[in-house]
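For subunit A:
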Amino acid sequence: MKHLTPRNLMLAAVSAGALMTAPFASALAQEAKMGGTVIYANNSGPGQLDPQMAASLVELEVIQHVFEALVAMDAGYAAKPMLAESWEVSEDGKTFTFKLRQGVKFSDGQEMTSADVLATFERYAEVSPGKATLADVKEYRTPDDYTFIIELNNLNAVFIDQLKTPVYPFSILPASQRDKPAREIDVIGTGPFKLGEWVKDSHLIIEKNEAYVPREDAEGPDGYVGKKTVNVDAVRYNFVPEGNSRVAAMQTGEADITTALSKDLLARLEGVEGVTPITVFPYCQNYVILHSSNAPTDKREIRQAIRKVAGIEDLIIASGESARKDHSMSYPGTDYHTGEENAKWYDENDIDGAMALLKEAGYNGEEIVVQSNTNYSWMRDTMLVLAEQMKAAGMTVKVDITDWTTNASNLQSGGGGWNVSTTGFCSNALLGPQQWQTMIYNFPHIEGNTVLDDAYTKFYASMDLADRQAAWQTIEAEVLEGAYMIKVSDRGSNRAIADDLKGFREFNMNIFWDVWLDR
Partner candidate 1 sequence: MLDVQNLSVDFRVDSGWIRSVSDVSFALPANSTLGIVGESGSGKSVTALSILRLHAARTTRMSGKIMFDGNDLLAMPERRLRDLRGRDIAMIFQDPMHSLNPVLTIGDQIGETLRIHQGLSATEARNRAVELLDMVRIPDAKSRVTEFPHRLSGGMRQRVMIAMAIACRPRLLIADEPTTALDVTVQAQILELLRELRQEIGMSVILISHDLGLVAEFSERVIVMYAGELVEDAPARTVFDTPQHPYSEGLLRAIPSPDEDVSRLYAIPGRIPDPGNRPPGCNFAPRCALAEPACHAAPPPLEAFAPGHFIRCPVRMKTTEPAE
Partner candidate 2 sequence: MTDQTAIQSPSTMTTTAPPPMPSRSRVLIRKLWRHRSFRLGAGIVLVIVVLALLAPFITDGSPNKMSLRDRFTPPSAEHPFGTDNFGRDIFTRVLYGARISLWIGFASAMLAAAGGAIVGMASAWFRRLDGIIMRIMDALLAFPAILLAIGINAALGPQVTSVIIALASAYVPRMARIVRAAALVIRELDYVDAARVSGAGATRIIFRHILPNCMAPLLVSVTFVFAYAILAEAALSFLGIGPPPPHPSWGNIIAEGRDYSVEAWWIMLFPGLAISLAALGTNLLGDGLRDVLDPRLKMEQ
């Protein structure tokens, strides 16, 4: 382990597949040293720490350390109880009974009870952008301090999976926060860390929460669940927007861990003494989005023509990200990953076919607007290359580079006159079809597609996994075949870790419990 070169390590990480074993597991054999502060050079800082409003990775990375939910993802991204001791689902799949753990303390010393859980859910239904999950709730019941019951109006086969979401997480807040406006809560949670000093745009510190009550029934940490032990005194997130500077900080030892590096920046750290570059999969999936309500991409054939010209290898190289090729909208090895039957719409590289489709669609040089932004260079670079590929097939392309806010607003609203854009989806692919639903409809601006509508209805109503898988295959096929979205790649997360940061486990976010500093 000690002399493992970075390249070997990457191979190790790759072969590990979807279920991440800890490549540093052997380090656990050593006795953990206590104390010290981990310096984490992150690319930006959170704007707020209200879990119910949190969608950005930088916010969530802090929130997952400070808060915990009833149910959360384990290392294999499956739902496991965290603050719940256990749960039961009724026969009809409409009633969910959570037994809460006793003696769990908030960082202010108060014990967590069902009243806190109830307040959390009630507030969530009011303020969170993710409140659609709770739209079908008939009622909440709290028969005693340690029981919480949710009753739905209709069968929802994946309700528990929806509750484990790491985006807008259902983190339990103290009841005192019930009526706090969105984004204005006091940051008090049951997590193993508590919030320390926070200077916006500069740094944020989380400190060991001495009042933390770990889950003793587990052997050790397991994704966001399990038994969490804090060895370090604190973790300091330094916000360093320049990739160059983050790499420099690792080289000089100013930081113990960093993230959000491009492939080329990561390569710079290869062979640097005391630093190990890693690429973590699964992380996100990159897609080209096609606007299906805006001419000329409202024509299915034209969208398909764009899909046919998309040369995935070049798009991946241009993005400068570490990425793997895969056709599916779920990750290999997970329940919803589709087989070869859905692979035929991926990486076609078929200029002749594209030209034939264009002819069929009566395409006559209408301008196709390719929009991207300057803030995310991988998006910009992917689009620049795609634009060249489209031109090669005789399409008239206008490249429109804006900033991310404009780009994102346009993606959401469908305005701004774009036809083709790109973005990455990080949690959706991980969590399954229910998390995909909003995106699939929203970004390509799909209206009146009965294939999708019917398949989704079937999906929610199927208690049996095989039926749900079948429904999902239909959904995915429609999205890819109809070229509402073009799958580009499974993108890894490039990070670097100091060799004396021990016990680190690869996960889609960086987790700091159970790590320790060997100094």
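The criterion applied here is as follows: a residue touches a chain if its C-beta (ideal position, glycine included) is under 8 Å from a C-beta of that chain, and two chains touch if they have at least 3 such contacts; residues count from 1.
Here is how the candidates were picked: all candidates are chains of the complex that A comes from, given by their letters.
Treat the numbers as computed from the prediction; the structure is a model and nothing was measured.
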item	value
Options 1 or 2 - which one, within this complex, touches subunit A	2
Subunit A to candidate 2 touching residues, read off their complex	242-244, 262, 264-265, 267-268, 314, 317-318, 320, 374-375, 377, 380-381, 384-385, 388, 399-403
